[in-house]
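Shown here: the complex without one of its protein chains, the others still in place.
Chains here go by letter, A and B, matching the order in which they are written, and residues are numbered from 1 within each.
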């Protein structure tokens, strides 16, 4: 198993675990848990593939992944108790997977001939919009859109680094490793020190009221 | 008109009626009622067609169906009073339609070369995700995901029976009838005796608190 395949598989499993946490908070049954876990794990890549008209979809072409998410969902009752305990361990593999999905999404889009900005956008969508779909299925305001530790911003920065390195003829594998390292370091730092974007409010030009 | 076409048309009408009930609860106008009724009737098949890259979409290739749903929506004020009275009659045609859509969805996916599990998933999506989209358009937690009489589970079971019978060379039409009968019987029994999946909670290993 190559390192990239290992990261990918870990990312799918960790995404599914986050989906379970999300769905369990809403009192869903196994059907809901599976759908939310599936959306978190594959939603971003599905949007990318639909937008780029890529076929078959990621999870149709890799049909063992849906089965893995299904089995995890069936066991979610058993898993949940341990999950809350091992939750502090999840950010690293999650960030690794987010980084990998972001950069492969960027690469697919660039290969399809999109502009650099659109390629970065589709990379960020691939890496982070699974969580948005999971939140929407749970009838929640997407946490990606409100001030919380930087996530899409890390993906955005790393995707530009990756495209920039390719532009100056750095070999693909080095550009990939550099992008992944930047995204993971940035993301873990954002979680550690709670870096967020401010909420958008009117800039009035007056100081804050005391 | 073949029996299958009759079931299909009835299913579209009944789905639209459920959509009207959903939308009316939210105080929507005719535009909202039409959109929700449309989503309930065609949302599952549209997701399937997008995921499998099938063209044209079901309702673009069968353009009389959107017109039927539109006319029903225009008459929804008149229909609503009667609808609440005839509502007890709806589960049978609804279950028949859900069964038919599930099995045709499964068949389309299998024909497109997906794995058996993915084919069953796409069948369940075809049969049951119209309601999910309707709930999301109404800003509600999808009832398919929370404990309520088994629905996706019936579709899931029948789709496996259908694929299993095809695998052992049962002719397609018998496999279809067997799958429909299983789904309809299972679904009506689930409604009758209120069979549900439990909500996913942590399995603590301790007995319940008194």
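One rule holds in what follows: a residue touches a chain if its C-beta (ideal position, glycine included) is under 8 Å from a C-beta of that chain, and two chains touch if they have at least 3 such contacts.
Source: prediction; values computed, not measured.
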| item | value |
| --- | --- |
| Residue touching the undisplayed chain, where the options are B:24, B:41 or B:95 | B:24 |
| Touch with the omitted chain, as defined above, among A:11, A:33, A:79 or A:121 | A:121 |
| Option touching the unshown chain, where A:71, A:89 or A:197 are the choices | A:197 |
| Absent chain, residues of subunit B that touch it | 20, 23-24, 26-33, 35-36, 46, 50, 53, 55-57, 59-60, 63, 66-67, 70, 76-78, 80-81, 84, 136-139 |
| Residues of subunit A (touch criterion as defined above) contacting the omitted chain | 50-53, 114-115, 117-118, 121, 132, 136, 139-142, 144-147, 152-153, 196-205 |
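What we mean here is this: only the chains that are shown with their structure count from here on.
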| item | value |
| --- | --- |
| Between subunit B and subunit A, distance of the C-alpha-averaged centres to the nearest whole Å | 30 |
